[in-house]
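Heads up: the structure comes next, in structure tokens.
Removed from the display is one protein chain of the complex; every other protein chain stays in position.
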Amino acid sequence: MATIATNQRPYSDLPPANVTLFEAKARKGLSFDDIAKKVGKDEVWLAAAFYGQAKFSPEDLAKVGQALDIPEKELTAGLGDHWWPNRGLGPIPPTDPVIYRLYEGFLVYGHAIKAVIHEKFGDGIMSMIDCKVNIEKKPDPKGDRVVLTFDGKFLPYAKW
Amino acid sequence: MATIATNQRPYSDLPPANVTLFEAKARKGLSFDDIAKKVGKDEVWLAAAFYGQAKFSPEDLAKVGQALDIPEKELTAGLGDHWWPNRGLGPIPPTDPVIYRLYEGFLVYGHAIKAVIHEKFGDGIMSMIDCKVNIEKKPDPKGDRVVLTFDGKFLPYAKW
Amino acid sequence: MATIATNQRPYSDLPPANVTLFEAKARKGLSFDDIAKKVGKDEVWLAAAFYGQAKFSPEDLAKVGQALDIPEKELTAGLGDHWWPNRGLGPIPPTDPVIYRLYEGFLVYGHAIKAVIHEKFGDGIMSMIDCKVNIEKKPDPKGDRVVLTFDGKFLPYAKW
Amino acid sequence: MATIATNQRPYSDLPPANVTLFEAKARKGLSFDDIAKKVGKDEVWLAAAFYGQAKFSPEDLAKVGQALDIPEKELTAGLGDHWWPNRGLGPIPPTDPVIYRLYEGFLVYGHAIKAVIHEKFGDGIMSMIDCKVNIEKKPDPKGDRVVLTFDGKFLPYAKW
Amino acid sequence: MATIATNQRPYSDLPPANVTLFEAKARKGLSFDDIAKKVGKDEVWLAAAFYGQAKFSPEDLAKVGQALDIPEKELTAGLGDHWWPNRGLGPIPPTDPVIYRLYEGFLVYGHAIKAVIHEKFGDGIMSMIDCKVNIEKKPDPKGDRVVLTFDGKFLPYAKW
Amino acid sequence: MATIATNQRPYSDLPPANVTLFEAKARKGLSFDDIAKKVGKDEVWLAAAFYGQAKFSPEDLAKVGQALDIPEKELTAGLGDHWWPNRGLGPIPPTDPVIYRLYEGFLVYGHAIKAVIHEKFGDGIMSMIDCKVNIEKKPDPKGDRVVLTFDGKFLPYAKW
Amino acid sequence: MATIATNQRPYSDLPPANVTLFEAKARKGLSFDDIAKKVGKDEVWLAAAFYGQAKFSPEDLAKVGQALDIPEKELTAGLGDHWWPNRGLGPIPPTDPVIYRLYEGFLVYGHAIKAVIHEKFGDGIMSMIDCKVNIEKKPDPKGDRVVLTFDGKFLPYAKW
Amino acid sequence: MATIATNQRPYSDLPPANVTLFEAKARKGLSFDDIAKKVGKDEVWLAAAFYGQAKFSPEDLAKVGQALDIPEKELTAGLGDHWWPNRGLGPIPPTDPVIYRLYEGFLVYGHAIKAVIHEKFGDGIMSMIDCKVNIEKKPDPKGDRVVLTFDGKFLPYAKW
Amino acid sequence: MATIATNQRPYSDLPPANVTLFEAKARKGLSFDDIAKKVGKDEVWLAAAFYGQAKFSPEDLAKVGQALDIPEKELTAGLGDHWWPNRGLGPIPPTDPVIYRLYEGFLVYGHAIKAVIHEKFGDGIMSMIDCKVNIEKKPDPKGDRVVLTFDGKFLPYAKW
Partner (left out) sequence: MATIATNQRPYSDLPPANVTLFEAKARKGLSFDDIAKKVGKDEVWLAAAFYGQAKFSPEDLAKVGQALDIPEKELTAGLGDHWWPNRGLGPIPPTDPVIYRLYEGFLVYGHAIKAVIHEKFGDGIMSMIDCKVNIEKKPDPKGDRVVLTFDGKFLPYAKW
């Protein structure tokens, strides 16, 4: 019987319904990928929704509830139409090494990425709203590699 | 005749030799990709080196000098064996929208990325040291997309 | 039956009476605009009051109670004459992308706005106290637009 | 003969070419609106570009140079194709009362604005990239009012 | 029957006995000035003591208890000789507009006030310990005015 | 012959014309009150303007120039119609004890001041824009006292 | 019957056993000096231990328990061999004026103290670990004085 | 011939006249105590004045100039009646170990010191304005000790 | 019977299962080294795992449970396959002197360590992921010494 450390970040910062999701996931021994396949979504998006960083539609909630044997009503009561993600999951700067390395990515490569985007696309940004995030495992004899991809729409700056 | 705003960040935080590189690049009207091809490197890595975030080898300096008509000695005097990158190019948190969106990426998707990495690889991190960063332009009728990829080695946590 | 994540920001930072308001709103399935019309106020002001950022008058409390089937006494006990808004609802800087974009607005356009206000009005400020905030949905074939308006009194700087 | 306090923020954080623009503007005694009309742009956008927060196209630079009697080459040398805005003009939090009031706007009304956007548009944000900012003076017998409008595209959150 | 939002700042940061004071004050419908008159103190000092920023003497506690129908023992148990104010009531910088304006006062006028104090008194400070704070309402046809006075002892800097 | 430490805060953060004012004031040995009387202003306002925190009108500049034997043109070149105060003079939190005590004033008495303002005026703020600041020396046998007064317009919060 | 505001800093940051100590001290009406004499320690050290900033030995716990009529076992259960002080008692920077003045001491006199230590002792520091802190009351007709002494071992910097 | 690193903190934050003092002191090879004796002051106060944290009277300047062979006029031009200390010498938190240990002193012993002051003196503070700071070298066979004393007037909190 | 101060950092930031571990350890009177030997790990790694900074394998959990007489199921429920360390244990900067000294280590010696690593290994870092940490007690007549060793893999920076 798995328990979730609800006194501990990031769980302490999540709605109770999300903790219910994590408990059921642990009890069932399913991975995010297992659940994502049943819901028809990518594992990263699904994990983001578990962490309160994305919004399940009513259909998503029904499928997630089915996959995890949680009554749909229970999920809807907590995460239904009246709930909207309040995104951003601290601390800042991140202390966990996994998340810190992403942060270090923009510290070290941020200006280079910005410059290449401008040269390739002009004045504007890569959207983090219309953006899909993907993680692949790439086997490598020297040690497997994580391939993390952000696929975001380019948004040109308005001029008026 | 192009000038670089050396009183302004990030240029004010770079060694004078890097400003020389930026001036020559602007004068020649070359893109990072143009120069990268002559040096035999990727454009993101080359841009990072221009921003003082990566170290040119003596061979790199020779090729870059040739590509930009800068005497190799001038570059070596500033960026030779006695100089090591002092990485990290602020401000923190970033204020420029292009760089902020990367930062927002870990605020919103950081825990999801961490969880999926753990499920796929176990306890450890994606290295930002043994990591290659790539940017592709993906045409799309609804608006072109930026595909930003981090390809980093998975490093399992030591236990002893 | 809807529940509010009272362990989670911003709900954890609100008086219990405000959580009662949010629960009743969710249970009734009403929008801020629905309630605002019954109370005779604009939806943005009403939402601000729900988030503890504006003060209901006794008449407002009576109307809100009626609209949401909450006994007026219950609301008055929590939000009556003895309660005053302690305004400001963190975190700072904001992490939620919706709120961050407003913050980015003053990072990018703040000095331009300041300069144009000075040229049009002289030395002084746009009041955020005597200020009405409005949000309109503007249909657009390329994607609907949010029109956010601040209508604030100009206050000239005192000289003495 | 007007001078610009280049040791002082925000001027100290701008490229020298932008200081040239401010000096010429002061010498000519033109308002941002005067120049904007000659360039075919709105005054807020033009002011943003003067403060280094927007990018002039080559055509813009030609027109601005003409309006202010600055040789186009001088402007192009500083702000041509090799220069991209590094947006964000501190300090954070703002200390100037005009800019602080905008910041206070999101502190007080941020969650209300977010909630109404979600109710009207769903899960997503108001873009600050595809956004037009406008300032109007509204005469009022009790004191003129500043009407500040952000007209930004709604961007729905991607799900994948 | 009035309640105090003890989960909410500043009440969450106060000793329980102070919350008892606020509840009794609300139940009785008394202003700080009403209570202050019964205790023989100024309303600002009394309010400061309610907010845990000043220390009641045993006589003060007796009078306050009498004025609010709270058993003196109850107040003494919480705020008696064993309790000392731990002064300073956040957040910093303040987000509430009323308190922020005081903060803005020293941001804008701080150096001017310092300079005039030095010219009038020499090298030293205005004490905030031996200081009386007073608020008066000054009627004005253009809108009533708040007259806030700090009357503090000048302390010359020691030289030794 | 007096010099101003222009490498040192707050002088390093002021326009050069303001340093000229300070130098002339020191050379002439005049107090802020001496100059203020010649300009027809209060000494605190005048000092604020010297510190770049208020805007001189053209008439003010003429009078100040006359009082200090500085050619009006010189002052107008730096502080004329093209210059607007960028208010706020750090550091934050203040380290100088004189200015820190003002800051401590709102840390300790902020909530009390807020509560009394609400009881006397309702929901709203004391304006720091339409506000006059005054400093008087009050002789006292136990040590002279500084009487610092903020006389600011009450601004009621808008409801709409 | 005295109570301790365990929701309030610094008490909320202390182990429950320390709150027991404070309650017993208040109930008995003893000063730190009274207890210190029974334990054979200085009052400042004893107070530090009450605030969780120093470690009681088993003998100390026995004596403190005896002095305050607390069963030794109860104290040992909380503060025995398994507990070590996690020193540092916020907030930072301090807001309480008593503690802030110490902080101001190093802001104003820090470099002077450092310079004199170097001139008298050479390159090294005054230990805050092997350091005794003492407070004496020095009567003075102009007002009693606090004499606060830090007596710390000088530690020369290692060279190797 | 000694030089002062005027690009380096804390020297970069001092008026030029103070750098002149440090240069002369180094050239003459005098300690703060040597100079203090000639000026009739304590070495800590004198050092504070060298670091711009205290104000020399005209008589002090004359004596210091004599002690260091600096023309009095030169010192008066920089540090005369028109100059007032802008106290506080960063960084915060301090990074230098000597100064950090003082900071650690209030982190660890701050609440204990506060409690003992209250027990011995009542509600109030130890003044850091009317305070003398002294450093003595106490020989000790186990290693010499630094005895640092703050002798400050107790200021009782005003009640009104 | 030992208790753990679960309201106090760092315990308040740990999963309940870790508190169970600390309680059992205290009850049994075992050192980290005692337990580490039974589990076949080093004491520093084991302590890190107790503080939630490393992940026990199922085998580790079984051995730890056996060593401390805790049912394996209880540990697995809290720290099994569904739990991953969220590393980083504040506050930052550290206030406890033991931990602060490590922090001071990189403040003072960081650039020297970086420079020597570069000279010995080239451009890259010492991994803190593939790193073993060890503490030895080295007897010394002048006072025992702590020998703290980080043995981390060198990771060369990728170039691509």
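Observations on the model:
Just so it is clear, A, B, C, D, E, F, G, H and I label the chains in written order, and each chain counts residues from 1 on its own.
One rule holds for everything that comes next: a contact is a pair of C-beta atoms (placed from the backbone, for glycine too) under 8 Å apart; a residue touches a chain by one contact, two chains touch by 3 or more.
Since this is a predicted model, take the numbers as computed values, not measurements.
For the options B:K25, B:K55 or B:R87, the residue in contact with the chain missing from this view is B:R87.
Residues of chain A in touch with the missing chain: 93, 95, 97, 100, 104, 107-108. One chain is missing from the display, and on chain B it is touched by residues 12-17, 52, 73, 77-78, 80-83, 85-90, 92, 128-129.
For chain G, the residues touching the chain absent from view are 41-42, 45, 54-55, 84-85, 114-115, 118, 123-125, 127, 129-132, 155-160.
Keep in mind that, in the parts below, only the chains that are shown with their structure count from here on.
Seen from the C-alpha centroid of chain E, the farthest chain centroid is that of B. Separating the centre of chain E from that of chain I, both taken as means of CA atoms, is a distance of 46 Å. Counting partner chains per residue, chain E shows two or more touched chains at residues 10, 45, 85, 87-90, 92-97, 104, 107-108, 114-115, 118, 125, 127-129, 131, 155. Which chains touch which is summed up as A-B, A-C, A-D, A-I, B-C, B-D, B-I, C-D, C-E, C-F, D-E, D-F, E-F, E-G, E-H, F-G, F-H, G-H, G-I, H-I.
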